[in-house]
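What you see is the complex with one protein chain gone and the rest in place.
We call the chains A, B and C, going by the order they appear; numbering starts again at 1 in every chain.
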Amino acid sequence: MKAYDVSQSEKTWDVSQSEKTWKDECGVFAIWNHPDSAKLTYLGLYAQQHRGQESCGIVTLHQKQHIIHKGLGLVGDVFNDKNLSLLTGSAAIGHVRYSTTGQNLIGNAQPLTSNLLNGPVAVAHNGNIVNQSILREALQREGSIFQGTNDTEILLHLMARNPSNDLLTAFTESAEQLVGAYSFVVMSEDRILAARDPLGFRPLVLGQLVSDLGMSYVIASESCAFDLIGAEYVREIEPGEILEISKSGLKTKKMNIDQSLYSQKQAPCVFEHVYFSRPDSNVFGMSVYESRKKFGEQLAIESGVDADLVIPIPDSGIAAALGFSQKSGIPFEFGIIRNHYVGRTFIQPAQAIRDFGVRVKLNAQANVLKGKKVIVIDDSLVRGTTSQKIILLLKQAGATEVHMRIASPPTIGPCYYGVDTPEKSQLIASHQSIDEIKNFIGADSLSYLSLEGMFKALSRSPKTFCSACFSGEYPTSLKGVVKKEKTEITV
Amino acid sequence: MKAYDVSQSEKTWDVSQSEKTWKDECGVFAIWNHPDSAKLTYLGLYAQQHRGQESCGIVTLHQKQHIIHKGLGLVGDVFNDKNLSLLTGSAAIGHVRYSTTGQNLIGNAQPLTSNLLNGPVAVAHNGNIVNQSILREALQREGSIFQGTNDTEILLHLMARNPSNDLLTAFTESAEQLVGAYSFVVMSEDRILAARDPLGFRPLVLGQLVSDLGMSYVIASESCAFDLIGAEYVREIEPGEILEISKSGLKTKKMNIDQSLYSQKQAPCVFEHVYFSRPDSNVFGMSVYESRKKFGEQLAIESGVDADLVIPIPDSGIAAALGFSQKSGIPFEFGIIRNHYVGRTFIQPAQAIRDFGVRVKLNAQANVLKGKKVIVIDDSLVRGTTSQKIILLLKQAGATEVHMRIASPPTIGPCYYGVDTPEKSQLIASHQSIDEIKNFIGADSLSYLSLEGMFKALSRSPKTFCSACFSGEYPTSLKGVVKKEKTEITV
Amino acid sequence: MKAYDVSQSEKTWDVSQSEKTWKDECGVFAIWNHPDSAKLTYLGLYAQQHRGQESCGIVTLHQKQHIIHKGLGLVGDVFNDKNLSLLTGSAAIGHVRYSTTGQNLIGNAQPLTSNLLNGPVAVAHNGNIVNQSILREALQREGSIFQGTNDTEILLHLMARNPSNDLLTAFTESAEQLVGAYSFVVMSEDRILAARDPLGFRPLVLGQLVSDLGMSYVIASESCAFDLIGAEYVREIEPGEILEISKSGLKTKKMNIDQSLYSQKQAPCVFEHVYFSRPDSNVFGMSVYESRKKFGEQLAIESGVDADLVIPIPDSGIAAALGFSQKSGIPFEFGIIRNHYVGRTFIQPAQAIRDFGVRVKLNAQANVLKGKKVIVIDDSLVRGTTSQKIILLLKQAGATEVHMRIASPPTIGPCYYGVDTPEKSQLIASHQSIDEIKNFIGADSLSYLSLEGMFKALSRSPKTFCSACFSGEYPTSLKGVVKKEKTEITV
Partner (left out) sequence: MKAYDVSQSEKTWDVSQSEKTWKDECGVFAIWNHPDSAKLTYLGLYAQQHRGQESCGIVTLHQKQHIIHKGLGLVGDVFNDKNLSLLTGSAAIGHVRYSTTGQNLIGNAQPLTSNLLNGPVAVAHNGNIVNQSILREALQREGSIFQGTNDTEILLHLMARNPSNDLLTAFTESAEQLVGAYSFVVMSEDRILAARDPLGFRPLVLGQLVSDLGMSYVIASESCAFDLIGAEYVREIEPGEILEISKSGLKTKKMNIDQSLYSQKQAPCVFEHVYFSRPDSNVFGMSVYESRKKFGEQLAIESGVDADLVIPIPDSGIAAALGFSQKSGIPFEFGIIRNHYVGRTFIQPAQAIRDFGVRVKLNAQANVLKGKKVIVIDDSLVRGTTSQKIILLLKQAGATEVHMRIASPPTIGPCYYGVDTPEKSQLIASHQSIDEIKNFIGADSLSYLSLEGMFKALSRSPKTFCSACFSGEYPTSLKGVVKKEKTEITV
């Protein structure tokens, strides 16, 4: 329903459509027992802004009431001194969102809030529920009304229909009906829950913040949120774990799992290390920066080539390029400079500039490239159209040979666990050989990191991660995965 | 929970708090079969802006989908050429709102929209459901989630749980559970319903618009909406009638009524004629301007007094003052001038100006008033505080005697049918004698129109109207009328 | 250069283009010695909002510095609690503007500010300089740079080039070079000046505000500004008078006039009484409301006609219609209702509604008009196109005869003294007979107030007012009156 998107009616050029390979997903944050809960949540969301730039929101808990502010846009645009000062209370949850299901509507912005019989319940969610259509239709048949097109709403309806008066019980019994990927933070009138799905697709970490004001618990998708506010990393929330934080302290609980639905014991998303997470985060107990460097090192081992320079596609290829350079001994250079003032959309001249979408972000340096054989490193390759433009820029700038190296395996399968990948038909590696892709993008050579090499770089065995986008093997039942109908649009 | 209202945190002075006696309620509009449905709805709402200035919204029907735009503020601020052009489709419903229940949140803005199993359903509502707390709690016990604090949502939940696949049946069976005041317009993926509650508290009229483009049906709260778009008035929707408009044309149906809940056969709100409706509207089959003039004439008969001038409190007292003047022969003058550039809030000087709230809207003319005995006419008197300030202004401007005449009876009871009246304790006439009120407001004399006089002016018998605010006799069961708890706040 | 106006690029319908006969001009305000000077100026401007809705501004004097805030739009939109609280200082001047010369650019918003060698000087101006092109070109030849297209800038340049170090001297010598209409308030680093041109075209009044905080002087275009803030009217600034307000109190000075440039001793604008000023203002020592009523009375004497009703075109014709009704004995009624929620622009349906521009503001009441012979009163008639539409509305509503009566003489000449009248060619009375106009507008009869009758109603002799728009006799030299070229446009 693109036609209804207001921004499409201006002749602008959406940079994120071509340049950015993978859309980010979502990030969550929660804090318990801090008088400045809203401002710390604001900072926790800001540190995780890379996980979602479409909308954001904060809900605080003040004298058993929820105070809410949500909006479309970046954290720094949606929140200001005035609305943060109105978000009083000593506990809060927050969310940054890139829509994986549901459109970018303010009605889909999270945390979702509701008034259940026992009081207010707010939910922030990172992930994607695989069996959502089955659950949604069943709930609708029983008279549930869905406000948005967001899968997170299903959890609220399940909880609303749960007979238990106890939040932890109602949540647990509801979550156990969900199949898919989720990291949840939930806030009621007197407690916060944090939970990860049974396979632990999405990250979720626990920290603590000690100050003159006492001890506060914090929850975040990525540990970089803790660094900004000066909190200490404690541990991951375990796959299938539900953590309750209240006046009585921490309480942990394990979900009952129907093992027949799963083909692995755990399945943290390897793509968090390939692209999603910030390099300075600790994800699934490992440094993202280190993983990426090792992907580059392994790539150098697997597919070294004679060249003068190793250059990254900034910023996503930087760490891998550094690893490749160090392992291969070929000098690392910034042959492409990125403009960081770039906004989301650009107005094009009437007579289109060639490769405008790439140029507006990236500029190839003739001084560095002229007469050189270069190895270009990127984290992944999806459609190939952007790589094609970049390689053209490099050759125009004087590079004599361009060897493309991708620091992850060919992407052949769409993600159903919260990553907004294109349709399978648009994943170039799903229907073209590496040689065909090489020709399409105009590289002198092209190599991907092997699946085995990726796990070797991580020092892990394959069944300990979800690598469905590379392997095509999905670790859960996929029953109920369908496209939703859209029956209303907000302009 | 005023503390959370952002506008309260600035030191502004809300004009509407003191000057305006009665808050307006809501207005609805619908159009079927017109290619420019959104713009005509926009105009239909604009013409009814006096019925609600807090928020507004339009939903159009385009190829079985609903397209929605809602916002806080006036029609002219919320809608613009761009968003109206995106609201395509040949049918639409719209709403202007003054919150009678629920806070002024975007989440409460109407039309309310939902995706039921059979498709999208949008509802716009004018009125108030008396038994809402009973119905809401029952629905919550069965697992319904309420997004807002708005009573209109109850209808959607009842319809969602109704087993019928037929919209008219599901609506009828749901509406029959409601006790109270309502005029509804409802739109599904292929039809529009228009309905009034069994006693017909709120107005709702049917019109038709004939143009080169064919014939369109229109529905509005007040006939003035038809005048602006050049549509022709056809008739009122009857109390208890449900009108279905679809490709098959018009279809009408009568609700089944539990007569034990009602003490009258019909109860259109007399206050629509006293204050709410626009003078140029035809409401319940009568001209509002004529009613008001007759209230003034009857008031002159009942409580004439020797004076030099009759002056209205503009704009609400103008028609009655004109009637009073014509009947009494005492000259009509504009002794008070109203500033029509007034906004909703004003910033006060640090050292408050005396009677600032009244002065900012009204200015007494010494040239007209000096040395004169004046009769001042207003439509109604609620707390008395504004009248007190106005009388002071008149005396400061040189009036030697001020005789206050109110063109309706003393207001002694709060309204439970959609009018946002203050608590009974704040209705001065509920606990003070007319003489005490006269002293409080500082008038030389004070008279109200008698209840009998009001009906005489209307040429109607008492049981044909709801006059509960004047008589204290409520025509429906009041079971379930309670204050709602507020459990979340949006900033 | 309409093509450059952004608002023109949307398909909106500018209500003010058709309905409003005369565009307003400007209003000024000043206050000396009050700790809350900005907020009182804000209120003084708000009370005079009818004099200009395009832009507004306030400059305060704080420790010899000027603090400035200006913006496009209404006073209530441009100013808020935050910017008013930053406008500290105990003296201030302010301005509301309707552009009579220069486009509606923020650069033309007033007060104009500048840094002269002796410090900051700010100027707010109501009127129009007739010899501006002569002065402007001479200044440009000497190297002056004009920022905007505003005639007020000329005064600043003349002052900047004046050798005197004394503000009063520099201002006086500069003002004496100007021919035309002006009421100025000027603020330097330590004083305020208020001045009217030698003939006193535009109003300017002095008041005082006494409070616990001491005594403050206030200056305004109209006395209604004093009523709102509780200040007392003292007197008019005299034609040709310059009043200096400083720590030393009031000082008055008379300009030297080159009498050869003027054909009258004084020439206050009669149109202030016909249309511009608020009815509750005291202008040139007379009540505006009373003047208008007397215009209506005189009109009844001059051109009475047999009819059932006298109805005003609201709001401009109300006072005159009341006077006509009282003198003629024919009942006064509101046959046309005005919608006061109207914004500045409206979005039209694709298929234009007939007479949309009039309908959106005015609605004719069939209940009142059906079968009646009506006399319709307006303050003035310019192009005739709006009257034509209104008469059509009245006939459609059932009026059997419509007799148009205009409470001022035929307008035959454009104004060069600050009123934004159309070109002479567009003034229908300049080239058509009254009978032709009657036929054009579709009235059954048409009469204007006679020029003699107008002065009789005012109890004044013709040479004591400027009535150039009615008589074609201009009381000053018109040397230098030309259309300006526009050489830059801001979008």
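Everything that follows uses one rule, which is that a residue touches a chain if its C-beta (ideal position, glycine included) is under 8 Å from a C-beta of that chain, and two chains touch if they have at least 3 such contacts.
Keep in mind that this is a model prediction, so the values were computed, not measured.
The missing chain, though absent from the view, touches A, C when the full complex is examined.
Checked against the hidden chain, the listed residues A:H50, A:K253, A:K373 or A:K463 yield one contact partner: A:H50. Remark: the omitted chain is touched by one listed residue; of A:R359, A:R383 or A:K456 this is A:R359.
Residue A:D36 is the one among A:D36, A:D151 or A:D444 that touches the chain missing from this view. Where chain C meets the omitted chain, the residues involved are 1, 4, 6, 9, 59, 64-70, 82-83, 86-87, 106, 113-117, 119-120, 137, 140-147, 149, 156-157, 160-161, 189, 486-491.
Counting over the whole complex, chain A has residues 10-12, 35-36, 39-40, 42-43, 46-47, 49-50, 53, 74-77, 79-82, 84, 211-213, 224, 227-230, 278-280, 282, 287, 289-290, 315, 318-319, 322, 326, 331-334, 337, 339-343, 346-351, 353-354, 359-360, 363, 365, 367-368 touching the chain that is not drawn.
One rule holds for everything that comes next: only the chains that are shown with their structure count from here on.
Taken pairwise by the contact criterion, the protein chains link up end to end in a single open path, with no chain closing the loop.
Comparing the residue numbers each copy contributes, chain A and chain B share more than half of them at their mutual interface. Distance from chain C peaks, on a Cα-centroid basis, for A. We define each chain's centre as the mean of its Cα atoms; on that basis chain A and chain C are separated by 60 Å. A separation of 48 Å divides the Cα centre of chain A from that of chain B.
Multi-chain contact residues of chain A (touching two or more other chains): none found.
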